[in-house]
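Inspection log for the structure reproduced underneath, given as structure tokens.
Omission of a single protein chain aside, the complex is shown with its protein chains in their original locations.
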Amino acid sequence: MRFRLTPQDNSFFELFAGTGRILVEATTVLTEAIGSDQARRVELGAVMEEIEHRGDEAAHAVLRRVNSSFVTPFDREDIYQLTSRLDDCLDLMQAAVDLMVLYKVGELPGAVGEIVQVLSRQAELTAEAMPRLRSLPDLSDYWVEINRLENQADQVHRRLLAELFDGGYDAIAIMKHKEIVETLENAADAFEHVAHTVETIAVKES
Amino acid sequence: MRFRLTPQDNSFFELFAGTGRILVEATTVLTEAIGSDQARRVELGAVMEEIEHRGDEAAHAVLRRVNSSFVTPFDREDIYQLTSRLDDCLDLMQAAVDLMVLYKVGELPGAVGEIVQVLSRQAELTAEAMPRLRSLPDLSDYWVEINRLENQADQVHRRLLAELFDGGYDAIAIMKHKEIVETLENAADAFEHVAHTVETIAVKES
Partner (left out) sequence: MRFRLTPQDNSFFELFAGTGRILVEATTVLTEAIGSDQARRVELGAVMEEIEHRGDEAAHAVLRRVNSSFVTPFDREDIYQLTSRLDDCLDLMQAAVDLMVLYKVGELPGAVGEIVQVLSRQAELTAEAMPRLRSLPDLSDYWVEINRLENQADQVHRRLLAELFDGGYDAIAIMKHKEIVETLENAADAFEHVAHTVETIAVKES
């Protein structure tokens, strides 16, 4: 028989919900960054670093709690995986802002904004799903939608690649833009991986 | 004690065997694509999309059955992993055809055909191994050979890289060809990951 969750265990859900909110915050910074100039991007890089730092602290708080709890709401390994995949989302969004600064790319192709819109929507859905982990209702609407958004990001990504190679950019500019766009596309994938972990947990608990 | 497999459970093996056949079909399209012109590649891209769609349906059928079965032939998580890794093989082969179309690469270096031959052989071996999952005889010949083929793909990959950088291509052409070749090499890796999952299952059941 499965143990009832004690009030103490709820803090896991609060920690995951907190990480969800941090991801939404990161997408706000990312959205501003794509429309900013180099000077402002440097500042936003520092903001992103601070956000990423809070994400790390939330992850460590989860891991400390896993280590000190006798009973955890789901398998320890699933908690680890969820923590690690949420962390990937944040890392990749931070990496994208860092690359903009590092490569001094100037204005980005318009379609980059479309991928960032997808990430914003994915972050919102993830933030909404985290508190629902507590009761594990049917979360399939969440992961179906995250998956649809990832496919959308993928299509924009491919359109962007075609645009980059279509004669208007030199090789070095292509390399820079391509890496930024791939980092954003990887972030969209990372949100999908979070959703898969949530799906795995839900299937086990059902 | 391990439950005997009921007739109903056999459908898992039929689903995996079906995915094996889909992979072989994908390598046939890929083989034609590398020798085709842009117009034909566009058509083959559409064929590949239809094949990938059937692969997705097979994967969802497996997942639906996992969720609705009380007893599964192996651990649920191994079924998930096998499904997901078979899906990676298909995705990467589709991605390679897409990149040929997207980058309008024209004629490809001859060694690309060698990697695709490796993939064809890996797909055949995988298709042959899937029905053998039912009885789990000694499958080590399968994974040893898949591994050998992956090493072969890896060597061709490196030879191709040397050729690309050897003066005959400009930077943009190198980038395009390199990405196509890496996608194919990743597909060879993905077949190896399928074999590792099969190996893990076989070890557990032995």
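Per-chain residue numbering starts at 1, and chain names A and B are given in the order in which the chains are listed.
In the analysis below, contacts are C-beta pairs under 8 Å (C-beta built on N, C-alpha and C of every residue); 3 or more make two chains touch, one makes a residue touch a chain.
Small disclaimer: the values here were computed from a predicted structure and weren't measured.
Of the candidate positions B:Val47, B:Val66, B:Leu136 or B:Ile174, contact with the hidden chain is made by B:Ile174.
Interface note for the absent chain: among A:Arg41, A:Arg158, A:Lys176 or A:His193, the touching residue is A:Lys176.
Taking the whole complex into account, chain A touches the unshown chain at residues 66-67, 76-77, 80, 98, 102-103, 170-172, 175-176.
For chain B, the residues in touch with the chain missing from this view are 158, 161-162, 165, 171, 174-175, 178, 200, 203-204, 206.
Criterion: only the chains that are shown with their structure count from here on.
Distance between chain A and chain B, defined via averaged C-alpha coordinates, is recorded as 28 Å.
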